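Missing here: one protein chain of the complex. Every other protein chain is in place.
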Amino acid sequence: MEAIAFYIFGALIIGLFMVTILSRDILYSMSSLAAGMVLISGLFFILGEDFLGAVQLVVYSGAVMALYAFGMMFFDATRRVKEKNGSGLLVFLLSGASAVILVIIFAAPAIGNKITPLVQGSKGLDNPHAIGEVLFTKYLIPFEVAAVMLLVAMIAGIILASKKMDESLSEVYIDTDPETEKKEQK
Amino acid sequence: MTLTLTHYLVLSAIMFTIGLAGVIRRKNLLMLFFATEIMLNAANVAFASISAYINDLSGQLFALFIIAIAASEVAVGLGLLILIYKKYGTLDLDNLSIMKG
Partner (left out) sequence: MENLVYIALFAPLVSSLFAALFAQTPKKILVGIVTSILIGISLVASVTLALHLMENPTPIHVELMDWIVVGDMNITFGFTVDQVTAAMMSVVTTVSTVVHIYSNYYMEHDRSYNRFFSYLSAFVFSMMVLVMSDNFLGLFIGWEGVGVCSWLLIGFWYHKEDVTRDINPSISPSWAANEAFIVNRIADLGMLVGIFLIYWNLGTLKYTEVFAHLDVLSHGMLVGIGIALFIGAMGKSAQFPLHTWLTDAMEGPTPVSALIHAATMVTAGVYLVIRAHPLYQEIPEVSYFIAALGTFVAIFAASMALVNRDLKRIIAYSTLSQLGYMFAAAGLGAYWIALFHLAAHAFFKALLFLGAGNVMHAMHDELDIFKMGGLKKYMGWTFLFMGLASLALSGIYPLAGFFSKDAILEVAFNEHTYGIWFVLWLTAGMTAFYSFRQVFIVFLGSERFDVKEVHPHEAKPYALWAMSVLAVLAVIAGWFKEDFMEFATKFLPAYEMSEHTHHMVWILTIVTTAVAVSGILIAYFKYSKGLKRSQKVENSFVYKLLYNQYYIPEFYEKAITKPYDELSTIAWKEIDMQVVDVTVDAIAKTIHTGGDVTRKAQDGNLSSYLKWMTAGLLMITVIAVITVVTN
């Protein structure tokens, strides 16, 4: 049962991501990326990692893709992107060779047999509980740091993308004096 | 047939190389970011699958943190893209080679 799901999801994911990297239209690209994200979360569910799958859905296919969508709107990306590709052969060779190598590395039977687990959740808890337990005890500091980082990223995003901040956004002041306009134009 | 860790890892590897190919190939900066996302997700799959197969929770937590980081990276990255677009009017990589030489 899992195997079938795995193969279907796997094939779809690969296909969708191929569309992502090969498509000329940014909309298609983004859409296929979003779909791929959803399917990845499906993979997580297959593996029995409920919490992670949920987070993947919410954060990735929800927030991140929304961000990308806003970005796409901003950049006037409805035009077809004209891309000059120097040599597709080079790209194909490089990526093909990397694929082969990585697959060989990962498919080697040595991997996967000799790793000893470090952190095992308490018995009897289901996945979200187990993660929660570990997250707030052993991984507390990374958690807090990640929180700070998110805060910083948020502020950075606001500053980078906003207009002048010396004006108050809540009070809207409409200047009807024609003199100020002339001064500004100079 | 029974799924082993190897299957998931092979899938992760293929996804990673797809992302890599996209990164190399794409000339539009925004689409480059898409490819980067693919790579990050491939890593996540790898972490998650290993974590499931050896019953080690740290893999999942790592994947969690990666997701958090990816999110903030997208935010800041898009902000920078906006600034580049305002300055140069284009997002085409080939026109943005001011660090040439």
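Chains: A and B, in written order; residue numbering restarts at 1 for each.
Simple rule for what comes next: a residue touches a chain if its C-beta (ideal position, glycine included) is under 8 Å from a C-beta of that chain, and two chains touch if they have at least 3 such contacts.
It should be emphasised that the depicted structure is a prediction, and the values quoted were computed from it without experimental measurement.
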Residue among A:Leu90, A:Leu125 or A:Ile159 touching the omitted chain: A:Leu90
Touching the absent chain when the full complex is considered, from B:Leu5, B:Val23, B:Ala52 or B:Ile67: B:Val23
Residue touching the undisplayed chain, where the options are A:Leu27, A:Met73 or A:Ile105: A:Ile105
Residues of chain B in contact with the chain not shown: 20, 23-27, 32, 93-94, 96-101
Residue numbers in chain A that touch the chain omitted from display: 86, 90-91, 94-95, 97-98, 101-102, 104-105
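Criterion: only the chains that are shown with their structure count from here on.
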Inter-chain centre distance, chain A versus chain B - centres from mean C-alpha coordinates, in Å: 7
Parts of chain A lying in touch with chain B, wherever the complex brings them together: 2-3, 6, 10, 13-14, 17-18, 20-21, 26, 29-30, 33, 36-37, 40, 43-44, 47-49, 51-52, 55-56, 59-60, 63-64, 67-68, 70-72, 74-75, 77, 81-85, 88, 91-92, 94-96, 98-99, 102-103, 105-107, 109, 111-112, 115-121, 130-131, 134-135, 139, 142, 146, 149-150, 152-154, 156-157, 159-161
Residue ranges of chain B touching chain A (in the complex, touch as defined): 1-22, 24-28, 30-31, 33-35, 37-38, 41, 44-46, 48-58, 60-61, 63-65, 67-76, 78-83, 85, 91-92, 94
